[in-house]
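Omission of a single protein chain aside, the complex is shown with its protein chains in their original locations.
Right, chain A next:
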Amino acid sequence: MGRFLGLLVALVLGLGALGVLAQEEDDPVKEAEKQKQQLLEQSGGILPSDLYVQQGEELFKAKRGPKQASLEACDFGRGPGRLEGVVGRLPRYFFDTRRVEDLDSRIRTCMIRLQGFRPEEIRRSEVVAIAFYIASLSNEKTMYVRPLLPQEKQLYELGERLFYLRAGPRDMGCASCHVTYVGRRAGVLPYSDLLGDKRVASHWPAFRYSNDQAWTMADRIRACYANLGMPAPDFYSEPIIALTLFMNAQARGARMDLPGFIR
């Protein structure tokens, strides 16, 4: 099965690469839509993100880890096993861990608690695939992240402060580009309007057709730091969760496009 999936991925991605060479639209949303249609036509209706979703579903339902348990009892905020729309309310506070968790860190929590994995045994690629599966069950649902509990409000405020923080040899800060230079380009894509455009934070996790990557919001945040020569915050760490909470709350009311399909 794994090999078949790999071949299928390679095939679809190869076709995708051909598509990328075609004439580009100026509007990145329109361009992504065009690429998506081309890929769908070439592959007979399968997107690379569908393969991640399928892989994630298999991982989610399989009995794995030292405890030989599936993740089906994992509570993403609506109760054990209830997955529809949960991405629209993450990050949120969980009483069992006494932490605000995002999609990635909640998956990790359940892999540790339900399946008995040690933290260092958790493979990033598996978390991403499972995130794609759960995201697929929130597609077209509404983003309604709203910090309500004190822990959520506090982390939201810290996320906002971190968003405006500038540091490092390049004076890096999220807001310097994503507020001040919205719509301008440094490279291929214009800077997205994180505060004004609700679509921006409501399409993660997403498949990036230009370089065949499956990314969650954590990967996106880490790449932003890395692009400016900054060390990125660790996966599953609080700075990532705080920034995600701040950004997702800006997207409140958006109809989620999941998994996203972007350049």
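The rule we apply is simple: contacts are C-beta pairs under 8 Å (C-beta built on N, C-alpha and C of every residue); 3 or more make two chains touch, one makes a residue touch a chain; residues count from 1.
As a working rule, contacts and distances are computed from a predicted model.
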Can you pick, from "Sulfur oxidation c-type cytochrome SoxX", "ATP-binding cassette domain-containing protein", "Linoleoyl-CoA desaturase" or "Iron(III) transport system permease protein", the UniProt protein name of the chain not displayed?
"Sulfur oxidation c-type cytochrome SoxX"
Of A:37, A:68, A:125 or A:180, which one is in contact with the hidden chain?
A:180
Since one chain isn't shown, list which residues of chain A touch it in the complete complex.
153-155, 157-158, 160-162, 164-171, 173, 175-177, 179-181, 184-187, 191, 225, 230-234, 237-240, 242
